[in-house]
Each structure stands twice: as C-alpha cells, then as structure tokens.
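Mind looking over this structure? Questions follow.
All protein chains but one are shown in place.
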Amino acid sequence: MTELVIFSLLNGLVTGLLLFMLSSGLTLIFSMMGVLNFAHASFYMLGAYFAYTISTYVGFWPGLVIAPLLVGVAGALVERYGLRHVHRHGHVAELIFTFGLAFLIEEIVQFFWGKATKDYSAPEILQFPLFTLYGQNFPAYKAFMILISVGIFIGLFTVLSRSRVGLIIQAAITHPHTVSNLGHNVPLVFMGVFGVGSALAGLAGVIAGPALGTFPGMAFVLGSIVFVVIVVGGLGSLAGAFVASLLIGWLQTFAIALDWSVNDLLALLGVSFDADHALRDLWTLSLPQVAPILPYILLILILIFRPTGLMGKRET
Amino acid sequence: MSAALQMQGVRKNFGPTEIIRGIDLEIRSGERHAIIGPNGAGKSTLFHLVSGKYSKTAGRILLNGEDVTGLEPYQINRKGLSRSFQITNIFPRLSVFENVRCGLLWAMEYRNSFWRLVDTERELNERAAQILDEIGLLDRCDLPAGVLAYAEQRALEIGITIAGGAEVIMLDEPTAGMSHSETEGVVALIRRVTEGRTLVMVEHDMGVVFDLADRISVLVYGEIIATGTPEEVRASRAVQEAYLGAVDSAGQEVN
Amino acid sequence: MAVTRRTAFAATIGLALAWSAGAEAADPIKIAFIDPLSGPFATTGESGLRSFEFAAETLVNAKGGVLDGRMFEIVPLDNKISPKESLIQLKRAISDGINYVVQGNSSGVANALTDAIEKHNKRNPDQRVLFLNYSAVDPALTNDKCNFWHFRFDANADIKMDALTDAIGERSEIKKVYIIGQDYSFGKAVAAAAVRMLAEKRPDIEIVGNELHPIGKVKDFTPYATKIKASGAQAVITGNWGADMVGLGKAIIEAGVDSPIYTYYGAHDGITATFGPLGEGIIRSVREGTLNPPTPEFKALDDAFKAKYPDNDINQPRIFNTIAMLAKAIEAAGTTDPVKVAYALEGMEYDTIMGGKVWMRPSDHQAIQDVHISVHTNKNIVVDADNSGYGLANEKTVPMAGKDSPTSCQMERPNAA
Partner (left out) sequence: MSVNQSTTTGATADGVEPAWKRVADEQMRRGAFSRTLPVWGAAVVILMIMPLVFPSAVAVTIMNQMGISIVFALSYNMLLGQGGMLSFGHAVYFGLGGFLSVHVMNSVEYDGWWLPLPLLPLVGGLFGLAFAIPIGGFSTRRAGTVFAMISLGVGELVAACSIIFVAFFGGEEGVSGDRTMGPPVFGFEFLSEVEVYYLTAGVVLVAALFMYLFSRTPAGRMANAVRDNEERAEFVGYSQRYVRFVSFCASGFFAGMAGGLFAINYEILTEENLNLVTSGWVLLMAFIGGVGFFVGPIVGAIVLTLLQTVLSNHTELWQLYVGILFVLTVMYAPRGLTGLVAMHGPALRSGRLGPLVAAYGVALVPLVAFLAGAILLLEMGNVANQSVVGESEAHVFGLSLDVSTAPPWLVAAVLAVGGAYALARLAPRLRDAFGRATGAAGGAP
C-alpha cells in the first residue's frame, strides 16, 4: 500500500505539473484576451511533432529549445492572421474558431506526419531507472519532466512578480479592460501572450511526447482536461490553475490506484444486488473505471456551485 | 398621495468603497422625479439597485408598498417598474419593430408561449406600431436596431422602456449626448409617454430637469442632501454649496 | 502438391485465355472492402487493403481468375470506423451489385454489418450479400448473433484465450496473473474468458487484478503499471490494441516488470518497432498463422509483398485465406450466387500458405485453424515486423484450436435453390 501511495504521488505530480504547463499558458491567454483557446492542446501536439522531427536530425536536446520556439511563432501567427480577424465577431466566434483550428491542426499533423504513432523517445542519457523502491522503477525521464516543469513554474513566477512585463500582465489579468489604458500596444501584447502561451504548450509537448506517445490523437486526449483545469482552478487565476492541475493529476492517479467500487460500498452497507438487474453496470462500477470522467463531474459541479472556480475572482 | 417607490436605508459597497451611503427616498405616485448630482455621486448605481441589476448591501426597497429587495430584474419589471440605460441597451440584431414588440410581450401576457405566433396577434403588432409612431421611428421599423443613428437608438431605448406600460418608469440620462434640438424632441416625448405614470430620471441637463421634474433629489457622494420642488432645490443653500459649484465642471465633462 | 496445383492453374489459364478471346470480357467479381481508410485507424485499414489487393492479385487474378477468367476486384470503401458510415457504404456496395463484403476492424462495425446484412438478405432475397469477416473477434458474432451470411476467418477471442491459457497453464512458475483491458465488450469478453479458463486449467493461479480502463482515453498508463507491479503479478493478459497497447506495454516494462505480457494485438503496425529491445522476451502474442519460422511458400509470398509494399507487413495472414477460400468456394459452386457460395464455404477445408489447415466449421461459420503463441524477439527472425529486425518467434502451437468449442449459434439456412 505504501508503495502504491508513494508512486501514485509521484505519478500524479508528473501529470499535474504537465497539466500546469498547459493550463498556465491557457490561463494567460484567457485572462488577457478573453479567449478560451480550444486549440491549446493542439499546440502541445505540434510541440511534440516538431521536436520529433528535429530529434531525427540533431537529437533530443536542441529540439527542447527549438520546438517550443517554433510553436510560439506558429501561435503568434495564428493570433495575428486568424484570431484577430475573428475577434470582432465576439467570444463565441473566437471559441468556434479555435475549435475549428483544433480540428484543422489534427488533420495537418496527419498530413505531414501520417497517422501512426511516431517513435519519439527520451534521450539515451535519461533512459535509466532513477531509483528503485519496493522493486518498482522510477524512470529518470519522469524526474527530468518534473525538473523542467518546476523550472518553468519558477521562471513564470519570477517573470510575473519581478519584471515590468510581468506587472503589466498581472494588471491585465485582474483588470482585463484596463490593459488598453496602460498605453501599451495592445495587439502586440496579445500576439506576444498568445505566442508565449503556445510556446509553453509546445514545451509541454516536447517533454511529454516521449513519455505519453506522439500520435495524432494526443491533443484530443488532453484537450478538454486542460479546459477542466482552468475552469476548476478559476479562470484567470494562475495559482488556481496550479492547484487544480495538481488536484486533477492526483485525482486521476489515485482513482486508478484505489480499487473501490459501488459493490464494496453496498457490501459495507449490507446490501446485495441482483447480478442480472438492468442496473448491474452501476452496481459494479469501480473507481478506476470512472477515473477519466471524474474531472468532468468536478467541472460540472464547479460550474454549478462555484462558477468562479476554486481560486478565481471572475465569473466565467 | 401614496408612494410608488420607497428606499429605506439603502446602502451599497463595492469592496471597501461605500458608493451609496444610506438613502431614504420616497417617490410619489404619478410625480416626475429627477435625481441630479455630480459625476460619481452614485446616481446610476442607485438605478441599478432599484431595478435589481445590483444587489444591495443593506436597506429595503418598496415598489407600490411591496418589498422588492433581492428580486431579480425581471421580477421587479413584472411588478411594474421599467427602466432605460445610460449606455444604449437595445437588441442590436433585431429590427426596430421587433425591439418594441419584445418590450411588449411579457406585459401583454404572452410569456414564453410557444403555441401562438407573434405575427398573427393583431393587438400586439398594432400596439408596437403605435409606440413606434409615438417615438418617431415608424419609418425605420424594418432596420436592424444596431444601424440606427445615436439619437434614434436613444428614442428606441425609451420606446422599449415604456412599451410594457409599467407604472414606474426610470430613465437614466435620456438626453445624454444629444444636440439641443434633439433634446427638445426627447423632452416632449418623455412628457407625452409618461403621462399618468411615475417617472424617475437621472439627468445632467438642468434645463431638462427644471422643465420636466415635479420634484428633484440631489445626490452627492452617495447621500441625498436635498429633496424638493425645483424652486426649493434651487434655493437650497446646501445644494448650492455642495453641488451647483460642481455642476459646471460636470457639465464640461459631459459635453 | 503446390506444383500440381500450379500446372492445373496454368492449364486453366490457357483455357480461360482461349475462351475469353472469343467471348466477351468477363465481369470482374467485386469484393467490397469496408474498413477505415481515413481518420485515426486508417493505417490499419490501409494495411488490410493492401493485403487484400495483393492476395486477389497473386492468388486469383495472376492464376487466371475464377469461373473461366473472372477476376477479383477489391472495391475499397472508407467507413471511418463508424457503424453508421459502414451501413452507408454497405448500401453503396449493394447498389453496385456487389455480393461480397469483407471487413475486420472493430467488432462494433462487424456487428452492425452482420445485423444489417441479415435484414437486407431477408428483405431482398434476389440481391443477397455474404459477409466475410477477417478480423473482428467478438465471440458473439459466431454465437448469439451468428447468421448464415457471416463467416469469420480469424480465431475468435475465446479460441485465442483457450490457446493462451494453455500456454500459461504449462508454466507452473506462474502463480499470479493480472488481467487488464479496455472497457468495452471485447475487453470484457477477454477478461471473462481468461477468468473462466484459468479457473478450469490452473485453479492454483490467483487473479491478482482484473481491471478495465476507458478505451482510448488514458493518456498515461503509469498508474496502472504501478498497480500491476505492486500486485506482484507474474503474467499479464491484455486484449488492448493500438495506442492503448503501446502505452500499457511501455509503462509496464518501464515500471520494472519483466514477467510475460500476453497480448492479442502486441505486434505489427508500428507496435513491434516501438517496443524494440524493450519488449524482448516479454511481449507475447496469440494469433493464427505463425510467422517465424515461416514456410518457404510464405517466405516467398512475403518477399513478393515486401517488394511491392516495403513499409507494410503481411500481418494478417488470414486475409490470404479469406481470398483463397472465397475463390475456391466460387469455383466449387460454379456460380457467384451468394447462397451457393456460402454452402460451398461451409465445411470447406483449405491448406494454408502459412502451413496447417483451415476448416470452416458449419455450425457457426467460425474458421478453425492452428493458433500460435509467439514471443517478441530479434533472434531467429526470418520475417520481421515493421522492418525493425524484431518479430514474432513461435513458442507454442495449438493445432486446430477450439475445434470442439461449444457454440450457441442457431442458424437459419435458406434454400440452396
């Protein structure tokens, strides 16, 4: 049991920090531009694919830097030539645009890289078990992922709290309508924020690709979870995004680790059920089975009972 | 004369800032009542509190003697209070005609019915056309409201507000941003359509205020410092000290 | 045997050429291939299509076709792995006068098709259709949901599990088994069969985990691997396929598990290449048609295939059985009338290119054939997978697996006339 708990904590941390890399960018974009970017996870996927292609020529490490930069440029271009154009039609149109973009990017990725899973793997130097506990390996690459995520977190925190740009962004997050009054070039700021947010997602893709697989469906698998994270954390709250990322990371890993089922609960209450009953699927439902839908239940509950999210101040 | 609207100890805080600091005011049934005051005094906030857009921090609001504190805007509207907005607030993609017709639907008890067609209801359509006639937009009725000129949108705003035939009408700066001749037209319009009803209005144009209002309240920094007939208010020393000095600057800001 | 057959064919070709020179060119026999050719599963669909086209070309058309010179033509119809789209494509095939439909990917689609074809044949007796299922392994298709028009050329999930549990049963050191699969009918069928058969064959084995995970939704299998490792399992059984197979396998191995992982679909289509050295001696697959060591005939076929499609493998040898047996049945029936061809297929015995026999069991139209347990390795690999140097080496063969397995199928047979 201790073994399960320790490894679940570690695994949840890896997932949670990865989610934070995605949700931090999405939160920045939403806070400043009011756009919920459906295609955010698509930039994550682009990051993985770019890094894969780069790694086939010059290896993993250059890709770690170049791929996020490329994704950032792609994001900035999308903002400049796509989103800005749609902006005047309102937020619903923007949401529809990013939805279409997500659809399109998946097709484009399949066009260039094909449909099969790409053999994008961790560099040799990180392919060893960092430590072994109760006979279980903890891969060094996972530790590397934690390291990068924490580094990004610290970097982001420093930039936001110390630098001038950071202060402008913070002001814009808390008072979204004032940013234009600050005398800054708003379109340029928007383009920059969108680019940086996309680059963060791209970086997440670069480091997640070898661990979670690089395939055309990788954006779809993660896409809506990231939405859940930022809504649950509270739209516009970076701290909330951080808390919610870890919460959902652990929620999912522990739900899988713990074999509780409705059946056990009923047994505890001394109730038995008919194995042929129409609701038999409900009675045998177990926690690992429902693990992936727990975030969505959480999302709906939050939206109904606390629309500002755990730590947000703005209603969605 | 009975009271159409009563405010008792109404307060509103935004965070630590107190915007409305305990207002007691009684609007008599059938009177035309203007609320004046410098910018930032809390006039629009007071309107939002009465009409249900904001929830108040403390106090009670009575409409025709009935407590409407904490009700939603639509519930207050159904009890007979209708308001306009300082910043034009219409249905931009609907036609001018439809804007007014939407203002009529609830009052004419159509509610959310989905078994009647709006185009077959003669009384509904005729009344909408009458109102359009009254506000002078009859020949613009097929245009999307969003493309109307500013003054026309203001008139439409009033049209929507009065359409439902509410007892109490609240107009928030109905003449703001209008030329002199446009203002005259609006004043005549207001006088005409609020005949026999209770009118509460916020207005900066003192000419309009003293022309239209039966009584005037002066709101300064979230408090009513004087209420009375135009003559009384004009004569009030407190008003002169606290407000009339400031009105010039306010007037400059507006224009 | 092969030689005599070839001479016979040559003779037929000569005759056929002589005939068709005089007669009008014979219509090709069209076979509708309804499988995903776009979307996430297109890779699998395309690889199947290439095998079918290659099989039709080499096994039938190059030998002069059937019924005196009628060629096989594969008509690819993209179903996007959607039951709805499959039914539209079925209608398209029927409009084109096609009598034979092949499909393999997804039991859900197979079920929709077999259901629709049964209804269609009942409602339109003059335009019937046969359904040759080359890959969908849900046991129900040849049990409760069986019908006369459906023939399955792959071993079904129960038969494979029977072979698989035989293999586990022989390894007395295995005392703890973990079962994990995708949360849908096939994953559940695999789990149920595993539990039932292990209890029969090795009551001493403890099932330390029986888990279903959502299909296609798990982004990280590490938590499952953690659990499997913690349970002390000495063998893992999974019916996972596609990305779920790769993710699960990699996570389990990375967590430090080195006990065998028994899979249904743990090879080919990029999976072998992805496992590479990591899966050496760990990943095992249960399947028909062994690959290593191959028969000389199969080696020759594979070389020819590779020459044409260097990036693909013959990973579903049963496709070649499907085409060869259909051709044989049409010849035997002397007509393309689906009812007569179906009767000719029932009970047919066929010697495969891979070695061994296939028998189309009449009671449920389930092909009975040898099933093999093979291991992922790079030693003694003649025919590799994904050009990776790794491939499947045979460990154990269960001859004519499931020959006497029970079936609940009760088929209504039409009049042969």
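Which chain is which? They are A, B and C, in the order written, and residues in each are numbered from 1.
Everything below uses one rule, namely that contacts are C-beta pairs under 8 Å (C-beta built on N, C-alpha and C of every residue); 3 or more make two chains touch, one makes a residue touch a chain.
Remember, predicted model here, so these are calculated numbers, not experimental data.
Though it is not drawn, the left-out chain touches A, B, C in the full complex. Among B:N13, B:T57 or B:N89, only B:N89 touches the chain that is left out of the view.
Residue B:N125 is the one among B:N13, B:S29, B:T69 or B:N125 that touches the chain not shown.
Touch with the hidden chain on the side of subunit C covers residues 37-39, 42, 50, 77-78, 80, 82-85, 87-88, 91-92, 94-96, 106-108, 111-112, 115-116, 119, 123, 138, 140, 183-186, 188, 214-215, 217, 307-312. Taking the whole complex into account, subunit B touches the unshown chain at residues 51-53, 72-74, 77-78, 82-83, 85, 89-94, 97-98, 101-103, 105-107, 110-120, 122, 125-134, 136, 138, 141, 143-144, 147, 160-165, 192-193, 195-197.
What subunit A contributes to its contact with the hidden chain is residues 36, 82, 85-86, 89, 91-93, 95-97, 99-101, 103-104, 106-108, 110-112, 114, 224, 227-228, 231, 278-282, 285, 289-290, 292-293, 296-297, 299-300, 303-304, 307, 315-316.
The criterion applied here is as follows: only the chains that are shown with their structure count from here on.
If you sketch which chains touch which, the pattern fits none of the simple shapes: not an open path, not a single ring, not a star, and not all-to-all.
In this assembly, the C-alpha centroid of subunit A lies 38 Å from the C-alpha centroid of subunit C. Chain centres here are Cα means. That of subunit A falls 48 Å from that of subunit B. Subunit C has its Cα centroid 76 Å from the Cα centroid of subunit B. Of all residues in subunit C, those touching subunit A in their complex are 39-43, 183, 211-214, 216-220, 222-224, 226-227, 229-230, 243, 246-247, 254-256, 269-270, 273-274. On subunit A, the positions that touch subunit C within their shared complex are 3-4, 7-8, 11, 14-15, 114-117, 119, 129, 132, 134-137, 139, 142, 211-213, 215-218, 221-222, 225, 252-253, 256-257, 288-289, 291-293.
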